[in-house]
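The complex appears here minus one protein chain, its other protein chains still in place.
Each chain carries a letter (A and B) given by its place in the written order, and its residues are counted from 1.
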Amino acid sequence: MGLFIAQLITGLANAGALFMVASGLSLIFGVTRIVNFAHGSFYMLGAYIGYTLMQVLPGAVGFWGAILLAGIAVGVIGMLVEILVLRPVYRAPELFQLVATFGVILVVADLTLMIWGPEDLLGPRAPGLRGVIRIMGEPVPKYDIALLVITPIVALLLWYLIARTRVGVLVRAATQDREMVGALGVNQAWLFTGVFALGCGLAGLGGALQLPKGGADLLMDFNILTAVFVVVVIGGMGSLPGAYLAAVIISVVNVFGVTYLPQSTLVLIFVVMVLVLMIRPYGLFGRPEVAGEHGQVGEPEKPIRPAGTQVRLLVAAGIATLAALPLYGSSFSQVLATDILIFCLFAASLHFLMGLSGLVSFGHAAYFGGGAYVAALIVTHSNSPMELAFVLAPIGAGLGALIIGWVCLRLTGVYFAMLTLAFAQLLWSLVFQWGEVTGGDDGLVNIWPADWLNDTTVFFYLALILCIGGILAMRHVAHSPFGYALRAGRDSDRRAEATGINVKRVQWLGFGFAGMMAGLAGGLFVFSKGSVFPNEMEIARSFDALIVVFLGGVKTLAGGVVGAATFKGLEEVITRFEYWRLILGLLIIFVVIVMPEGIVGTARKWAERAGWLRGEETRKRKAREEAA
Amino acid sequence: MTTASHPPASQSATQARSETRSEAPPSPSPVLETRNLTKAFGGLVAVDDVSFSLQAGELLALIGPNGAGKSTCFNMLMGQLAPTRGAVWLKGENITGMNPRKVWRKGVGRTFQITATYASMTVGENVQMALMSHHHRILSIRPRAHRLYRDEALALLEMVGMADQAERHCAVLAYGDLKRLELAIALAHDPAVLLMDEPTAGMAPRERIRLMQLTAEIVENRGVSVLFTEHDMDVVFAHSHRIMVLNRGQLIAEGNAEAIRNDPRVQEVYLGGGTVFAQEDAADA
Partner (left out) sequence: MKRKTFLKTLMGAAVAVTMAPFAATAQDGPIIVGEINHYKRMAAFAGPYKMGIELALEEINAAGGVMGRPLEFIFRDDQGEPGEAVKIAEELMTRDGAVMITGTILSNVGLAISSLAGEKGYVYLASEPLADSLVWASGNDYTFRLRSSTYMQAAMLAEEAAASGATKFATIAPNYAYGKDAVAAFKEVLTELNPDVEFVAEQWPALFKIDAGAEVQAIERAKPDAIYNVTFGTDLAKLVREGGDRGLFDGRTVYGLLSGEPEYLDPLGDEAPEGWVVTGFPWYDLEDGPDGAFVKAYQERYDDYPRLGSIVGYMTVQSIAAALERAGSTETDAIREAFKGLEVASAMGDITFRAIDHQATMGAYVGTTALRDGKGVMVDWEYKYGGDYLPSDEKVMELRPGN
């Protein structure tokens, strides 16, 4: 019994920092609809700033003052980020802002390294709270008790702010209906800024508060991110009580998992998340998203047309130039081009899904890595010829996508995205944990192509044919009735259903097709690298694709490919510098602000304005004249 | 939902009789027919025992104050909502509880109160999309979709006077044009019945008349039967062949314009509260 109580206390104490970070994220999402990937970075900043302040400020007052000041400082940083980075892009397409927050992650990571150095910092102890007290004979650290008290106080203060003050009324109104806040005569921009600052401040507070239980290190930004997302999603996005309850549930479940199922540490929270979402699709306290609630920001997409003869000739010339690479390029240039081509196919497959059906997947790497693992597993365990493994990679990934898609499509919007993330993490955990079969994180090695392909140039041609072929196939599908039906379901679910189109089924097949193409890319990847590791299924890999699709331009046909090629190429150059994350992060933020419709979308707009693109321009002018 | 057409034995005599009638398909002359259509949300009965029929080539208006149950009724006809009780028959076939897609395939087209079109496509493609669905080509990945059924789409657009705008981007259309486009879409599969939910809501008076004239022409030329809900009494009285009045979920009157105008219960519901004018103002605002 004593142990049980002690475990419960541990769980509740752990819930503290988690709740503060998650409540901030939830608040920000609820009001501004921004999925703030950088939230973990603000948590990390809170820890580092708190650490530094604790070195300077003396005694107990100094300690607690440092925590409070760290929260405030991070809040101010959050405010600056909101004003400088996010405010310019509120009008951009749905979820585009998350790309900007991704840039912030990179910038913060390198700045933190510059300022505080690479070594882990051990958090200072809370004065007077070192040691334990005994509860029913079980030792409980005094600081855990402090956290146990502080967390509900912060939660209550937040509740008071939201439920009892005018600011709170506005926040609640904005969570329910953003337009209404404008109607209430409130400056929406400053409300957003304020909420973003508050949310970041809470993350900073969480980071500083956990110092006595751990410290500050450079990996903590990403390490907390998944747990926080899980908490926010389980609680219901935008709900503070939900965030609190979910933080407690996750923390307590974890504590008991550690004791009774020690191997479960990787998967447990994702299993909980999937279970909760199956029963309550919008989290414990969330509410369904209203269709188009935050989808219809920005201009609607332009109609699409197959390329004309001129463009086709240009594409053909481009492909021919690429195909002639072995004639003028080095062996490494072919390796690099193969890499870029594979990534382009992967990004294009996500772009196919996002661009045409409007479904945003946060876990697309599951199918890329899935394809790679299917091929690698077949080669490793059944000694099958490489050719068979190669064919089965896209098929396996496609089937996986069909199964996962079938479950995920019960949800929409951000919840759909989060569920895809959860499944990708589950799959990742499976691969990571199941060492006997998958090799765990030591991966599967020595997966090389058959002899006839085992030459850089020959493999480059295979990649060229399959990647360009795959990309062209997806374009072809985009122009087919099926592609049109995907767009129809995205544009107007009501109209599509009322004209006999089974939107869910069309989306389901689209999801499977996109997964299959990602699997093809994964199959190519594993044979080009000779090995595969769980990294290829990680969240970071999913984000890679997501970011380049957004940067290329979601609402254009070429966006995925252009974004992928541009950023893969840039990365190749930038990573040679020491502070490449800083450079890349700033570059991403720059592109986000200057090209809110992505590289292709904004370039097209510029070209139209300059009169270079005649077709679009005349159509538009004609439209204006008619409208007038 | 097949049980919905079998009300419990404790129902009134009229209902019991209608139940026996609904065992056999009703006479083939009405295109669309409802029998004791009822929808309850918890304790609230939104549509209460509504039975009516729509004849071939008829332009039938369903009116009533806000909250009278018009939209609920519509949604049950289209299959978006399953009735608590009662049945919907289409050309002698019981379509109660079928999903919207199936109802559409059976020959029911609809327009929405707030237009629903594909904003990223051209006007022509919007209509082609419906034609592709009608011809079961949705899952095809073969030919170029923007050329599929182009002529048929143009013919439909011609009918609503929008053929010259076929190449325009749907997102830039004026509201009245969107309404006409929706009409063309709804006619794509040559439906027997067209359901129009507040077709003239949000339009200028002159546009309203134009749209309803167009609808009347279509009814005449293509033999489509139209059931529409409407707030604007001028539109209703000028264009419908027959009018039904719904109040608090119940049909309280039915007849031609003259009869409805003079019906004391209708006057009480509408003029008594002065709601007619209030709502018109609201619609115009």
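The working rule: a contact is a pair of C-beta atoms (placed from the backbone, for glycine too) under 8 Å apart; a residue touches a chain by one contact, two chains touch by 3 or more.
Keep in mind that this is a model prediction, so the values were computed, not measured.
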{"item": "Which displayed chains the hidden chain touches across the whole complex", "value": "A"}
{"item": "Candidates A:A13, A:M386 or A:I539 - the one touching the absent chain", "value": "A:A13"}
{"item": "Chain not shown: contacting residue from A:M54, A:A203, A:V255 or A:A514", "value": "A:V255"}
{"item": "Omitted-chain contact residue, chosen from A:P58, A:P385 or A:G435", "value": "A:G435"}
{"item": "Contact set of chain A toward the excluded chain (per top definition)", "value": "3, 6-7, 10-11, 13-14, 113, 118-122, 130-132, 138-139, 141, 144, 213-215, 217-220, 223, 227, 254-256, 258-259, 262-263, 265-266, 305, 307, 311, 314-315, 317-319, 321-322, 324-325, 328-333, 335-337, 339-340, 432-433, 435, 439-443, 445-448, 454, 525, 529-531, 533, 535-536, 557-558, 561-562, 565-566, 569, 575-576, 578, 580-581, 599-600, 603-604, 607, 613"}
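By our rule, only the chains that are shown with their structure count from here on.
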{"item": "Rounded Å distance, chain A centre to chain B centre (Cα mean)", "value": "43"}
{"item": "Residues of chain B that touch chain A when the two form their complex", "value": "78, 100-101, 104-105, 110, 112, 116-122, 125, 128-130, 132-134, 137-146, 148, 165, 167-172, 174, 185, 188-189"}
{"item": "Contacting residues of chain A [partner chain B, same complex]", "value": "299-306, 476-477, 479-485, 487-488, 490-492, 494-502, 506, 509, 555, 619, 622-623, 626-627"}
